[in-house]
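Of the protein chains in this complex, one is absent; all others appear in place.
Naming follows writing order (A, B and C), and every chain is counted from residue 1.
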């Protein structure tokens, strides 16, 4: 079975999204015996989650790894908690800015990531990649996709492994501001390590 | 004429110093027609500066580029100002901790870096490397070496170009703490860019 | 009906806990027609939550406001999400360090705070007090108490209003380290504003 890897379109006035820059080259590659399918998600509430669900329904995946930008963070963030909340401080790319809305009516308040984050963290550290476990993926589109992933796991395909990972800005995004960044090459090594871990679960 | 490139030994309880990890492989390479000589400096007040001076007296260099670790910074820092002050919050590697001492009696209070930092900054940004100009190299051994470099330029060899550059922690130094880092490979690309700039002055 | 206000004992090697310094003087005061009862909770998993529950069972409160230290944050954090997880990076004051344990078996994965955080945020800003809404109270004892508060609301007393608020270090805790802080007097003004808001709901 293949593994699905997703990134996002640029948003918040940025010219690139490092998640897409990092994942685009993986399409068609084989890692740990699994073919990698890559998909770019729009930064739009609901629509992004629907695109993910359609991809997960179109063929059966062994695992899914969703990547998103978390500008200002300095390390790879393995997200533990997806919350049933859309609450945006800025509009998404479709100019929609929900306030305190549930993502999926009737779904639980939160899900925990359906994979082993501790071993993933250890594997990243063993590869000398700064990484941490995060307890909040925010309440914007990244969390929406993450919640959708967990809900699909909980209600439609319990065997699916997967998680959501936030990455720092790429270096070219912080040239004029004193913020942490991580080269795309290092993010790509992190993705390989994470896919190998998902494949081994 | 060759170009001198220096890094430091580890200090402050660290197992590596990213400045040494970045520069060690440059020894004997040729960049922009200049042979690169590499030297490792001890993290010891006075002694580090003397080692640098001996190297600069042993043969005539076109330029000198000194690299040091500035843990916690997120980008390449091109240092503008060296101050005539030794004032240490911790002991150096020889267990010496000076408080409010001048580095060189009779020397000016400060020197400005003897090279064009604006063009160096632009070249780093053109290479998508996060970089900034810094107005303080501290008052520890890095500043001591930088002040010595500037003093040598001012009193012994006015044609010498050079500067001091602070670099972030390496990724393997921040695995357990939420601090910015920069891969050694990116630091090495920065050093190539900076050496090409010094060679062109 | 009175309002319950809690703070914590010192932990993590600190000599004080700013939450306790801020709340201790409120005991017996009357704000917006409500008497304030103050209680100090131990920094111990399970025990802290049990103490809170006993207090809430001993008499009927109109609202409860729990305060805890979040060292490193720069503003008042109104916590939105309590998660059903105990996962500690250090031992609590009873030398217990749970890893990936549910707090209450059979309870939901998460609760949202049972009060209006938006109006509380606006009231704090109107009083010129730096404040933000936070989506993670961590997975240490603070979150344990917050989860207990929400669970009590959900299962035993639906009329109870309340929330958990993280506060920065006090100034005297950061004299030797470059971290944000907030004077106890400003935290106390924030608590008054928050209690007035809870009383008005």
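What we mean here is this: a contact is a pair of C-beta atoms (placed from the backbone, for glycine too) under 8 Å apart; a residue touches a chain by one contact, two chains touch by 3 or more.
Everything numeric in this text was worked out from a predicted model, so none of it was measured.
Although one chain is omitted from the display, it touches the following shown chains in the full assembly: B, C. Within the full complex, the residue among B:48, B:83 or B:103 touching the omitted chain is B:83.
From the options C:69, C:109 or C:181, the residue with contact to the chain not on display is C:181. Residue in contact with the omitted chain (choice from C:2, C:42 or C:130): C:130.
Taking the whole complex into account, subunit B touches the unshown chain at residues 80-81, 83, 85, 100, 108-112, 118, 135-136, 138-139. Subunit C residues in contact with the hidden partner, per the touch definition given at the top, are 74-75, 125, 128-132, 171-172, 174-175, 178-181, 183, 185-186.
In the analysis below, only the chains that are shown with their structure count from here on.
When the partners of subunit A are compared with those of subunit C, no chain appears in both lists. Relative to the centroid of every protein C-alpha atom shown, the closest chain centre, again from C-alpha atoms, is found for A.
Inter-chain centre distance (subunit A to subunit C, centres taken as mean C-alpha positions): 31 Å.
Mean C-alpha position of subunit A lies 38 Å from that of subunit B. Shown for subunit A are the residues in touch with two or more other chains, of which there are none.
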